Each structure stands twice: as structure tokens, then as C-alpha cells.
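Heads up, one of the protein chains got dropped from this complex, but the rest are sitting where they should.
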């Protein structure tokens, strides 16, 4: 794999090639990426449906083709989450995808190619912001993982209070960054250690493992696996159980469990951005990205 | 549940309504609590039976009806433990309950209602002291969990070196504070993380989960489940295995595993007391407790 060889540099970012990870599973990356390059649509990437009577919102990611985490996407997601967080009528959010076969393919590679350092920094800050908002949310957050969820998609899932995945054995979930020659940053790692423990994380991250739903259930990366057609119903039932707990007690408990991990990023945020920008703007990395994109164009043609 | 709603305030204490947790499982809280209110007995709440030849003591909690952790109870327990700790003839303690169906129902609500700040602080210091003595004991400590063990009862169990539970599926064990609108303090949380790991603790504490013996075994909250009639015999056999290990090596090893967690409380003890007192003496909380006790009286009548 020429690219991964080209990418054997010290790096502190991740998910760079989130679509490539998708290609590993589905073999249709070039189509996906190029169609995305042409997609200038301003239609909403996030759809929010709040049930005022139950206090439960369903947040659907609907950014074709694979809910890549672009700056626009992340900005829209953060605004949606913030609105719900401020809305006293909303106590819980079910996060899912409207796109077939994929929850989210992770970070958008096009945000990292040919962009100014300022823009790259802005992008990275948005990735951090998404994580901070989701991992520290006061709402009950349940991921209804309706398709593959590599890299940044897996991270989003792990920030939730509870994870339910559709039982299709072709779907995968995991932080597969090393598989592509890149590295998950420390706060991705911390989130995974908190979810599945130190040794499982070590194996998963070093080998870039992508797990089937059953495997993910076994290691505790997801909490439940159900048939696709029961995914949303199960998430809704589960939410009811969580909402039976008094909000404030649950929120303080959640904060007690997660605050040390959140504080680590909060107090290293600028350094983390600086690291990312200095890596991603390197000539060698930009050259690798260029070659990769050219390769995709040729495949398409 | 009016109370849990009334209790949706920031709080740093736990087990406040330990009898209520018992009521959730057994539906007989009002009887229990009110009979306790009239109980001015000065009979020993703790019975200690030390076998001089084996070096093993059986410490039975015998405070009717549910071994609630009152200030008197905690004081007596700490004195008993201290005596055994100083007694060179004693190398191990089996901790169990003489009360039917319950190991301990946790903290005594009556210690927190209508008491002066000084008295509340004294109570909380006793709770800390119990934990410090048990989690840091030089003796081998085995919990023979002969009945339900919610909140503070679960904490006591978790401080032991080994936990054996009677296999009655109606018994439950867990830190169920959030279920009642309150929050386990950080050292309860730390003890549980050390026992079952981060993610299981997160789920257990956020949802206030009470586990059956089989479920507790599966997540590692207890180490063994046996028929009730074999509980003490199994604890005694297990103790023999532990006592085959040279005391000093075992003690240093135990200290190496637990000292960081113990140090966290030791160095934050006064702040932890202050937090508890300032919360519990709030008018809103005292009012909630009053309403709760009135409700119990009415039910009784």
C-alpha cells in the first residue's frame, strides 16, 4: 500500500483517510469521495426531531454519501447539540444516520488537503469541540449505530452513554487509524480505554482493528446488538429506562466518571491543535494526500 | 416518585435513602424504618467471634432490622475492626450479617434528618473511617454476603479482599444511589472502578443498577456465588487459602494496589465532609427528608 508507506511519519491526528477505511470494508471509496468533492449542497447535514412529550430527540446524520465529518458537518452538528442541550424540553438524544450502511465514515480528508494552517486549525478545533460537547453532554446520549462506524464514527459512538448496533455482520466499528498509517490522538485513546479497558485498546489501536457487531459486543465496544429494523425502537425503549433516573443525579455521576478525561483535552487543547496543524501541513503529508486523491480520480475514470 | 424529584440537587453524598433502596426490592420500607426509629436498644450491633486456633474472626452485623449504618453502628464496627487489627491472634475476618435477607441496607437516613451540622459531620467522618479501616485492612477480609447489599452495603462488600454471595435471586447488590436522586461520592466510585472497571462502573452508577447474585458474578462485583447454607463454610475454606500466603507479602501487595485510592480520600477528607454537611443541611433537602419520613409514617398507619 503506497499511501500507508508514504504516511509513515510521526503524526498526532487520525481518521485522515476515513473514506479509505470505508473502502477497506466496502470497496467503493473513489466514487464516494469524488461525488463528495462535487457536492456543494447547502441542504442540512443534520436532521433533528424532538418529541416534546417524551423529551427525546432523534438526531439523524444525513450528509451523503457517508456522513464524513467536514468542518461544515461538525459545525452544524455542534449547533444542533448545543440547541438541544439548552432546550429544557429535551432530556435525551438518539444519534443515528439516515445514510444506508454507514453511521459515519469519520473525518473528511478534503478538510486536510491544500488548506491553510489557519483553516486546518479551525477544522481540528471543530473536531475537538464535537468530542467535548458529546462526551460531556448533560443529556442522555444513545448511539443507534445503523451502519459501519470506523475512526471518527467510532469515536462519536463511544462518546454516547449507550451504544446499540444493527446486527449486520458486514458492518464494522473501530479506531482503525494505524491500519492507514496514522495515529489516533490521546483523547480518542482515552475514550476507548474508558470503554473497553487498557489491553483491548492497546490491541485495537496498534492493529487498527475493525470489529463486527458481535465482536464489538463481546469486547464491550457496543452494549447491545439488534436487528436493523428494531434499532430505533430499541434505542427508544432504552432511553425510557435512562430517563427514569433523576437527571441531576445522573448528570453529576456522568461528570464524575468523565471529567478527568475531558479536563485532559481542555487543558491541552491549543497544543493539540498546534501538533495537528504542524503535521498536516508538512509537504510530505500534503504530497501523500495529493497522490491519494489523484489515485482516486484515476480509479473513478 | 416525589422524593427523587425533590432531591434533584447537586449533592456529593450517597445512600441517603438506603432503606428506600431496600423498599424497591422488598416493599417493606416503612415498617423497617419506623421500627428502627423506636429502637433505642443498646445491645451490641456487632458480634465478633474469633477462633484463636485458626486466627479467623467472624464479624456478624446484628442490628435489626437491616443493619443500617448509623453513627452508633459505624462506631461499634470501627472499634471491633480496630481491636481485631491490633490482635496478633487474628489474621482474617469474615464479615457477614445475622439479619435475614439483608447484608446491610446502607447509610441510616435518620442520621441525616434534623441533625446539627456538627453531628452530620461527625456521622460522615464515621462513614469515611469505616471505609478507610476496611479498604486498608491488614487482615484478610472476606464478605459473606448473606442478603441484599445496596448502597453502603455494597460499598462495605467491595472493600473486602473477596466476596461470596448467597445465590438467592431475590437478593441484589449495587451502588443504586442515582436511582434515588442522589450520588455516590468519588471514593465509592473509585472502589467500584477498582473492582469492575471504568465502563461497568459508569453504567452501574448512572443507572443505579442493582444486580442479582448471578449478574454480580458475571461483571465481577462478587467473586463467587454459593447456596445460602454453604455461605459460611465456603468463606471459611476460602480464608484458609488466603492465610496460606505469608501475611507480610500479602499486606504489602494489598497496600500497593489500594494505597493511591486511599490517599485520595485521606488528602481530601475535610473537604469531603464539608461538602456533605453543606448539602445535607440545606433547607430543601431537610424538607425532602421530612416529607419522606411523614410519608413513611402515614404508610405505617
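Labels for the chains are A and B, by order of writing; each one numbers its residues from 1.
The rule we apply is simple: contacts are C-beta pairs under 8 Å (C-beta built on N, C-alpha and C of every residue); 3 or more make two chains touch, one makes a residue touch a chain.
Model, not experiment: these values are computed from the prediction.
Contact with the chain that does not appear here is found for just one residue of A:143, A:165 or A:184, A:184. Of the candidate positions A:64, A:136, A:197 or A:220, contact with the unshown chain belongs to A:197.
Residue positions on chain A in contact with the hidden chain: 4-5, 7-11, 177-184, 186, 189, 197-199, 201-203, 205-208, in rising order.
Where chain B meets the missing chain, the touching residues are 161-162, 193-197, 220, 223, 241-242, 245-250, 252-254, 256-258.
Everything below uses one rule, namely that only the chains that are shown with their structure count from here on.
Centre-to-centre separation between chain A and chain B, using Cα means, comes to 40 Å.
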